[in-house]
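Sharing a structure with you now.
Omission of a single protein chain aside, the complex is shown with its protein chains in their original locations.
Then we have subunit A:
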Amino acid sequence: MATTQAGIVPRPDQAGVTPLLEVEDLHVEFRTRDGVAKAVNGVSYTLHEGETLAVLGESGSGKSVTAQAIMGILDSPPGFVTGGAVRFRGQDLLALPDDERRAYRGRSISMIFQDALSALNPVFPVGWQIAEMFRVHEGLSKKDARKRAIELMEQVRIPAARERVGDYPHQFSGGMRQRIMIAMAIALDPDVLIADEPTTALDVTVQAQIMQLLADLQRDRNMGLILIAHDLGVVADVADKIEVMYSGRIMEQAPVHDIYAAPAHPYTKGLLESIPRVDLKGQELSAIKGLPPNLTNIPAGCEFRPRCPYAREICKEQRPPLAEVVPGRFSACHFAQEVLEGDIEPVQQ
């Protein structure tokens, strides 16, 4: 797999090549009775062919909402895209009318959800649901669509696919249901696959199988893969590039090896340090204190400041932009350089 040393700057060999998917300064808000929740506040990232991009963040960080906005499946109202662009091979999807945009969904960009049991329709056989993709999008006959569905079930390694094509979702285990969702997502051979916490609800042995399957499919089809996760462990094995989100913004963006070796943002650092490690057994885990901010009332200055051990005066006043720290690495912290080099002391409070 090609290593991606570049962040949002195209790689030298790809200079001049339009990225597969480009999210630029995306803003999404939810207008609720309790006020306007600013869920996504200026997210930008790019994805190239054959690349795996991991988007990390806690619940409420805006990672899934960004994905929904890319797919165009945001619940609206209450959700509204209030600014920015989502470009697929240069075409801004947000500027398209609904019916033109539908042509991209499933065929160009496709998505897998966390909870396969609620994402699948319980009253139709799984084979019928997979085949629906071919009947609706490609106008195949019932018989041909069913044949294609069986092929797909085999591709996602469902044993005895031919016998199980008529079974209903509840007759499958969690891992098998996730495979069925993957089969539906790749049915139309999409260029971009978004996987929203695909293994969170699964056991660790099944999780390994599903990650392996996704990695194989991505390689075979040269897809761009956006992997949304809340756990640093799952993505370490497969991602090329990591985006860390917090409070609707990207806090850090870096190639995978760099970010685990030396984070350049206090939040990433906090996340990495809160993972239990063998050599720290018997000691207190280093937890990030406090809670994520309320999205209807994001604090002024840096969003992470109330929880940051290094916060200083400037962090109260100015919101740090996502800026390049070293070539290819970006961090939204006033002291990114110092955090990266470990050259900063926590402030006593």
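Simple rule for what comes next: contacts are C-beta pairs under 8 Å (C-beta built on N, C-alpha and C of every residue); 3 or more make two chains touch, one makes a residue touch a chain; residues count from 1.
Note that in this section contacts and distances are computed from a predicted model.
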Among "Phosphate transport system permease protein PstA", "Dipeptide ABC transporter ATP-binding protein", "Alpha-E superfamily protein" or "Nitric oxide reductase subunit B", UniProt-listed name of the chain not shown: "Dipeptide ABC transporter ATP-binding protein"
Contact residue for the chain not shown (choose from A:H27, A:R89 or A:H230): A:H230
Options A:L188, A:A208 or A:I298, residue touching the unrepresented chain: A:A208
Touch with the omitted chain, as defined above, among A:V17, A:A95 or A:I275: A:I275
For subunit A, residues in touch with the removed chain: 58-59, 159, 173-176, 203-209, 211-212, 230-234, 236-237, 239, 256-257, 260-261, 270-272, 274-278, 280-282, 284-289, 291-292
